[in-house]
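The complex appears here minus one protein chain, its other protein chains still in place.
Naming follows writing order (A, B and C), and every chain is counted from residue 1.
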């Protein structure tokens, strides 16, 4: 009798869970990837101009900024947190880079470092507010969103700062170190690889997932959850800083009024990819796919000359459907 | 033996929980109310022009729209949900009102009803997506946010619609049925009363809190949680509809591009008031106080002619502090 | 007494003229925005005039030109501060009417800039004719591309008066006078540089033969310039016509990537509104409308004395 159960159990194993979490994660991503494929095929059929190298590389470039933001925020969302400050925060980092590189005349490297440091600082403050002052992440980062927006305007003196004196700066995003793909795209994929490693293969990632699954149980297991949360938000902040540098490089300038709205796009990408807002479930590959879905969709609609107002409608519906498919699947799994 | 335990338990009870939930709720609101008072006193001292009747009534009027949105969304947040569609949704309702009342020439009452119906419909769709299709509320309402934004532009034919032919329409928000307070303010307070009653004194409210506390347990108690969630989102949608009518009346027009950003302000008001994003804890009085804090703060900074960019910074910092005080208190309470 | 600020150098403005009155006049400007270069230039002009006339101005505007409600609250707060005069640029011509009544009741004169309010109380409107400006842009575009081919528009708003006027002026001019030019697409990027460049790239991808692109404000125009740069197209391969000024546009025109652009006179607008406000305080009669003009500039006239001062950084 014991034997028969065992067999049944083993069967199940290979059939469904296999390496449990792994298979589930793959299914998830498979689904998001399916949505992406459907979109690509649809647009390729609908418009001759979609599937050209120039447009594809344009789509990838358009994904870069949102993608990098989404990567960082995947960690935060996996802890059951949220980061609303990434949009304006990115702008503040871009402005910081410009102020140091151009206004202070310190040049490219110090500028970039300053931008990243600014991102780390914001993330650190967010983390301290969330972990030590127990602010709900929504509020802590909403406050930071406002502060960053204000500070970006203040330190830039409410005017764009151009990198015209540092022509090399443009290459960070638009140079082509490898083939003809813009560097920004490479940066996104490299960061994706790093994030994948961090979330899936390191202690950092384990604790990120654990905190999102059950923070109190993690704390009682002897994990210094507060310190780790600060680290997680700081890492997310560094990604924000990188996004800031990339967008500044791409635009050739720091535009202090930019940024609001990017946070929701990035968060949407993360969730479409399969990361759960309830925490405990995060996928980096999914996030990149989610970001690609968003930008393919937007690009495709533009290529097809859909009116801007209808673009909003379609975007909303597709976001819902992309996640719907996932949620229906996991309901069946029950 | 049983007796002794009984006494012990009761003692503990009175000592610690008192009237448990009630006391906590009052403390909460007391704290938010304290922050509000501090702000009012500060601005009254800092500027002679703050504490004038005209300005106070202006502040109240400015609170009305955000306040009404925040009231409706308090229910949703109490269920541990979120509603990002209230900002652009409000706009869609305003446009709907205008289309029916002005473009179709059906006049005031059908217009208002159409606006409310539109709100109810959006809420209903959100509710169905969340309850039956198991979409995360963040995504369901983010999608609706986009769709509403697009539809508002589409049905208005991308231009503001003016109510100049229906002069009475302005009175909905700006008439003064009672003393010299604008009706919009009255509407907000009356709705506040209704919401207070609904959340605290009806089964609707009880289930709202129960779902937010432990949805599964509520379901296992025999409550049709899915149906109630649809009802809750629909009610929130009706509040959105009312906000749409009020803002249209106040502006004398439906502005189809308005609305983005209102959702975050309203949600911030709700949380500042003491409602928990984790669900299970909602306070209507707190929400109104939270909305007042936001608008007093913004108005005060304007009255003091603080530069706009610094206003953002101060706003962010004050939001954080207002909630911080609460979170520190509740940490001690443990 | 209108203003309550203590005398003698409270803020930067108080240069201690020591006249009989002592306190400087207060003028509150409520604009449509503050972050864009255009509004920064308006503020600059206002500040210059204020310094010359020895008055104090405050300048504020909402974050986006969609925020009608926020702007009304700013106007309300301005009235409650009881300045000596208000300068207002209406985001919506109707919604401001009740507040104009409040200003009238408080006996605060209101002068207008950029866009007016449908109330009789406001005095003088200092603004540019956006439709005319759009038509000028269209004319130059058409001439440069030789009167035929496809063009696209990257707008900054499908609904704000500036966005609509500049687009409509352009479209009407093409439709009426240039039958061989086809407007293939109009999309809107909210003046966001990044979004505008992605839109421009998509337009170019969708219409490989496109001959010209028109951006209706600074962000839209720079977005197009960035797109063309990113695609590695040679300067002039696609004719770009922009709007407004700023160092990036001037740079793009100098390098030949952009054919030319329309500039308004925001500094002039700022100056005019302050001068008119002071005149209104003094009870002078004001004209109904001051056209501050719009001008085509390209590499040939960048340095011209009439144009150069209009090209704010």
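Criterion: a residue touches a chain if its C-beta (ideal position, glycine included) is under 8 Å from a C-beta of that chain, and two chains touch if they have at least 3 such contacts.
Everything below uses one rule, namely that contacts and distances are computed from a predicted model.
Visitor: Considering the UniProt annotation of the chain absent from this complex, which name among "Heme exporter protein C", "Monosaccharide ABC transporter ATP-binding protein, CUT2 family", "Phosphoribosylformylglycinamidine synthase subunit PurS" or "Phosphate transport system permease protein PstA" applies?
Guide: Matching the unshown chain against "Heme exporter protein C", "Monosaccharide ABC transporter ATP-binding protein, CUT2 family", "Phosphoribosylformylglycinamidine synthase subunit PurS" or "Phosphate transport system permease protein PstA" yields "Monosaccharide ABC transporter ATP-binding protein, CUT2 family".
Visitor: Of the chains that are displayed, which are in contact with the missing one across the whole complex?
Guide: Displayed chains contacted by the hidden chain, ordered by label: A, B.
Visitor: At which residues does chain A meet the chain that is not included here?
Guide: 1-2, 4-5, 8-13, 15-22, 201-207, 209-210, 213-214, 216-224, 226, 280-281, 333
Visitor: On chain B, where is the contact patch with the chain that was removed from view?
Guide: Counting over the whole complex, chain B touches the hidden chain at residues 1-14, 16-17, 19-21, 24, 197, 201-203, 205-207, 209-210, 212-214, 216-224, 280-281, 334.
Here, only the chains that are shown with their structure count from here on.
Visitor: Name the shape of the chain contact graph, picking from line, ring, star, complete and other.
Guide: complete
Visitor: So what's the Cα centroid distance for chain B and chain C, whole Å?
Guide: Computed from C-alpha means, the inter-chain centre distance equals 35 Å.
Visitor: Calculate how many whole Å lie between the centre of chain A and the centre of chain B, each centre taken as the average of the chain's C-alpha atoms.
Guide: 29
Visitor: In chain B, which residues are in touch with two or more of the other chains?
Guide: Within chain B, the residues that touch at least two other chains are 153, 158, 260-261, 308-309.
Visitor: For chain C, which residues are shared contacts with two or more other chains?
Guide: As it turns out, chain C has residues touching two or more other chains at 34, 63, 158.
Visitor: Any idea which chain B residues touch chain A in the complex?
Guide: Chain B reaches chain A through residues 84, 129, 133-136, 138-140, 142-151, 153-154, 158, 260-261, 264, 267-268, 271-272, 276-278, 308-317, 319-320, 323-324, 327-328, 330-331.
Visitor: For chain A, which residues are in contact with chain C within the complex?
Guide: 47, 49-50, 52, 54-55, 58, 61-62, 65, 149, 153, 158-160, 162, 164, 174, 182, 247, 250-253, 255-258, 260, 298-299, 302-305, 308-309
Visitor: Could you list, by residue number, the parts of chain C that touch chain A in their complex?
Guide: Those in contact with chain A are residues 34-37, 40, 63, 158, 184-185, 187-188, 192-194, 197-199, 201-203, 205-208, 219, 222, 226, 229-231, 246-248, 251, 313.
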